[in-house]
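Got a structure for you, written out below as structure tokens; questions coming shortly.
Apart from one protein chain that is not included, each protein chain of the complex appears where it belongs.
Chain IDs A and B follow the sequence of writing; residue 1 opens each chain.
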Amino acid sequence: MADILTVEHLKAYYLMNYFGITREVRAVDDITMSVRRNEVYGIAGESSSGKTSFIRVLAAAIRPPLRVVAGSARYEFDDRSIDVANAGPEAAEAIRWSHLSYIMQGSMSVLNPVRRIERTFEDFAARPLGLSGRALRQRFVEHLGRLKLPPEVLRAFPHELSGGMRQRVTIGLATIANPQFIIADEPTTALDVVVQKDVLSLIRNLQKEMGASVIFVTHDMAVHANMADRVGIIYAGRLVEEAPTRQLFTAPKHPYTAHLVASLPRIGDTTQRPALEGRPPNLADPPQGCRFHPRCPLAIEKCRQEVPPLATVAPDQRSACWRWDDVVPLPGSIPAARVPEPVR
Amino acid sequence: MFSIFRDLVRYNIEFAIGVVLVGSITLFSLLSFFSPVDPTMIYVAIPDRPPSFEHLFGTNSRGQDLFWQLTFAFRNTLYFGLTVAVLSRIISITVGLAAGYLGGWVDRVLMFFNDIFVAIPIFPILILFYFVMRSNLDMFTLALIMACFGWPFDARLIRSVALGLRNREFTRQAVFAGMSPLKIMREEHLPYVMPIIFSTAMANMIWSIGLEVTLAVLGFTNINIPTVGTALYWANSHSALVVGVWWWILIPVILIVLTFLGLFLLAISLNEYIDPRSRLRRMGV
Partner (left out) sequence: MSVPLLEVDRVSKEFAMGGLLSRQHIRAVDDVSFTLQADKAEIFTIIGESGSGKTTLARMILGLERPTSGDLRFRGELISRRMSRPERLAFMAAVQPVFQNPFEAFNPLKQVDRYLFATARRFLPSPDQAAVEAAADAALVKVGLSLVEVRGRFPHELSGGQLQRVAIARALIPNPPLLITDEPVSMVDASLRMSIVNLLKALRDDHGVSVIYITHDLATAYYISDRIVIMQKGKVVETGPARAVLDAPEHPYSRLLKASVLSAEDAGAGKLGPATDLMALSDRLLGATESRLEQRQDGRAVRTYSELPAA
């Protein structure tokens, strides 16, 4: 069966001209990847890595000065196929919430503070569901039940709910029309640790129930370790590694990934964690060749001059590194033997 | 400094037009220093002459060359507007920043006075001053009085910006860096308040000049001092339009409208340039 999302050589830049100064920020610079059906694909990357811009293109939610410069991002839904990178606003509008939905980071930016929850639900869901009145309300209550929220939530205002409840409502909004593809952008970053685990398990359960695919974006590797089936690492606008979760954590094949994985502190372990030199590059003026080379402990002359392609280096694992073969897990990583086989 | 000016002129059309307009009027008013005629003397030229090569703007019914008369008029008017703007900015910045940052009883007292000045109707007060001072009411005194009324609205605006800045983390960091409240207000918060100051300064000039013109036309200022308002007063009292001396009314009005337009354009373009958000955007954040 075809992959639900296929991204090919996508490039999206910020093109700005202000007071005679032209700037071209290469936020998404040639990304090729795909998301399979019924899979959770994690995207890891830091701030100013370009992951947010990438997500916006996938969500058909970009505005100038961010523009798609090249490439495509094609969704294969059950009843239609659409390339959001090149489609017009009407086509994008048609799939929003019914086929493709977006869970955002701050719940308060989605929920209108002066409208009751049920009004917001009506605004979002009435059209895609094609229901109204009592039938619509019945659906809401049913859906809230799956989220373990009482029906009284519908009559409440957003500020009357706790942070965790609000985030569940946001997830509810995104899932009520049974979309086939969900983009979750740091949905739990602002939440407490206890609530976070709860919300994450909710997202995971909903995904399994609906059979939808999810792109889950977060910089927190521990969340990816527990949520994602496959993980893609974005650095400076490019995809630098992609692998099934367990493989990524136990046998990374890119120095950046190796560092990210090793630097996670764990309870019960006090070995000194490695620190990475330098800082993420400026996307308006990225380094030549491999964009990670200024910070890379394995960098050689070739890395400065030629951009390594994203190549398959192991079963289902791709890495964009000339020296992928020399990448070993750093001190502080979890030894492969300790990680149990994934349960599906 | 110069490069900023050059950038603005090149890329911001409103700024360029504003500079041209205000610049021309200012140059025009500066010509008054080279005037061959004394503006206070009357019947020195043939009255009611339409514009010609000899008298560029014609002459008025009082026998004065309108061109040179207006150079003095605009000089006094611009000087007046600038004085009011500067004085009232000083008051509104001091009051606004102090009330916003220091809070507490300082805020309450200052806002109490602020609201009193908002409530007092300025027009009757100005007329009162005129009746008390008569011909002793020179431009500077009038400017002083107007400045005392021109600050309250802007002070509140500045206060609200200061209130927001007080809670930002860099203010707290400045406190722990040992900076005194005065230093914080002057160096950390003032730059954020500058856009408001510039745009309100222009608005203030338009307001004060407009008020002065109104008072003068009605005869409530010292009509012997040449200003735009008094020029219109004399034009009115000689029934210029009825008599057919249209240039006496039309030319000053056109010039003052161009002045206001220029000030307005400068205000909005400077505002956009100085605004921290747009400056940050320009720096590429």
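Throughout what follows, a residue touches a chain if its C-beta (ideal position, glycine included) is under 8 Å from a C-beta of that chain, and two chains touch if they have at least 3 such contacts.
Every value quoted in this text rests on a predicted model; they were computed, and no experiment measured them.
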(message) With the missing chain put back, one of B:Gly104, B:Pro124 or B:Gly178 would touch it. Which one?
(response) B:Gly178
(message) I'm checking contacts with the chain that's been left out. Which of A:Pro65, A:Pro274 or A:Pro287 qualifies?
(response) A:Pro274
(request) Determine and list the chain A residues touching the chain excluded from the picture. (result) 46-47, 163, 192-194, 196-198, 200-201, 204, 219-223, 225-227, 229, 244-246, 248-250, 256, 259-261, 263-270, 272-276, 279-280, 334, 338-340, 342-343
(request) Tell me where the left-out chain touches chain B, residue by residue. (result) 168-170, 172-174, 176-179, 183, 187-188, 191-192, 276, 279-280, 283-285
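Please note the rule applied: only the chains that are shown with their structure count from here on.
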(request) Could you tell me the distance, in whole angstrom, between the mean C-alpha positions of chain A and chain B? (result) 54
